[in-house]
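Yeah, one chain of the complex is gone here, protein chain that is, but the others are all in their spots.
Chain IDs A and B follow the sequence of writing; residue 1 opens each chain.
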Amino acid sequence: MTVDWQPLLLTFKLASVTTAILLCIGVPFAWWLANTRMRFKPAIEALVSMPLVLPPSVLGFYLLLAFSPEHWFGQWLDRVAGLRLAFSFEGLVVASVIFSFPFLVHPVQAAFQNLPRSLTDAARVLGKSNWQTFMHVLLPNIKPALLSGTVLAFAHTVGEFGVVLMIGGNLPNETRVASIAIYDEVEALNYAAANFYAAVLFCLSFLILLLVYFVNRKALK
Amino acid sequence: MIRATINMRLHGTNGEFQLDASLNIAEGEFIALFGPSGVGKTTLLRCLAGLELPEQGNIVISGETWLDTAARINLAPQQRHIGYMFQDYALFPNMTVRGNLEFALRKDRNKKRIDELLALMDLGELQQRKPETLSGGQKQRVALARALASEPSLLLLDEPFSALDAEMRTRLHDEILRLQRHFGITTIIVSHDVGEVYKLASRVMMMEGGRIVRQGSPNDVFSVGQTSGKFRFSGEILAIEPMDVLFSLTVLVGNQIVRVVAMKDEASALHPGDRVMLVSKAFNPMVLKLD
Partner (left out) sequence: MNRLKGQIAAIDSNSHMSLVDVTVGDDVFTATLLETPETAEYLKVGSKVTLLFKETEVSLAKNLGGLISLRNRIPVTISSIERGNILSAVTLDYAGQPLMSVITTRSIDRMQLAAGDAIEALIKANEIALMAGHHDR
């Protein structure tokens, strides 16, 4: 059997890029959500949580419509940034970020809310800017949540199927990630290849979760 | 010199009330804000620190305007140079004792001050420890040292001793007095402990329902008028027992238990838990030297 490593590599590339983007926008967003007293907060929280309850195909379907060159949004993206998101790796990244958003935001938001308010107050009284407070006081004290949020988002991206299938299709080297490859190989009755991809995903997922629980137990001590 | 007027609506356990207080504090004074919980003491302190914005207010410290709601001036807490000790100490769990103090140091300041404070507060041996490994009294000392590390012009203490036992409290009272005199910092403490106020404050402001209802020296504010008794202590009644035609009162003064005799009509007006003032003539106490 000749093994095609490409779907696995693509999967981890997608998960890594997605997680990196999520960390950059999700952590500040979680902080904002934890502190805002805005009237629309419940609506925003509900929106963030939608990917948890929606069938992935629903999200994928709407994203596909929005990304299509026929749609004003797709046209606008193409015109302004030269981005064509439907059936492309970039499109997968955008969809994955949206889809995995709650997996990072929820634990991090909860951790921010559990930090005593007085920590922020103390840092401000000591003359520290919001940025310094965020980097030196808040972030270091939510490390366990940050780690589990990151890993959950990563693992969830590795495991997603419906959204990818809807907006990415099955283009080798571009959108053919491991979960799609497994489905594809089974369709073609190529069980050995499917088994290979499945086993790698299974073992890696297990190892990642094991690491999270191990580190969290140490952090609690 | 501090002049402040603060006006804001507060939501207490007994409904809404108006915080309406003006302060006039001289340099180097040790002020106590005294009163039951929920009368706006902590909010007043937070307004001074800039952590809370009153609806109307004015704060001028040594000629510098920190707050003037009419002129839309409101200095951020970062710009006010205040030392603030929080009820829960608010030590940063991710930093060591020394780290907490260094974080508090203003830019370009000599790190010698940290060593000086660590020595002053007897924290030298604990400097590499994380806050979670410290006892309540140790945390309290670190919090105080951190509040002083930033060289504040004003020190605000929010019920800093409420979580400690009597012995530890007495020790820290001595410590805080020593440091306050050492640095000469104007200090405001929130407290609902008469003994603490007596010991620490040069002036007490008694608050009720958002207003300062009385102020003056602890003696003037707490004693019922002026009495010529020289021997006086405030304490808490622990027990009241009949004794022939008299009653015996067991009273906790500081951390000592004393018994005094009272008449029936006096005893019937008292209940365990009441705070009382024990007054005696200076002639009565007999003095025995302790080795």
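Following the convention adopted for this analysis, contacts are C-beta pairs under 8 Å (C-beta built on N, C-alpha and C of every residue); 3 or more make two chains touch, one makes a residue touch a chain.
Please read all numbers here as calculations on a predicted model, not as lab measurements.
Contacts of the undisplayed chain with the visible chains, over the whole complex, involve B. Within the full complex, the residue among B:M1, B:L53, B:A119 or B:M263 touching the omitted chain is B:M263. What chain B contributes to its contact with the hidden chain is residues 224-230, 244-246, 261, 263-264, 266, 279, 281-284.
What we mean here is this: only the chains that are shown with their structure count from here on.
Centres computed as Cα averages put chain A at a distance of 49 Å from chain B.
Within the complex formed with chain A, the residues of chain B that make contact are 46, 49-51, 76-84, 86-88, 90, 92-94, 103-104, 106, 146, 150.
Partner chain B is touched in their complex by these residues of chain A: 116, 118-119, 121-129, 136-137, 140-141.
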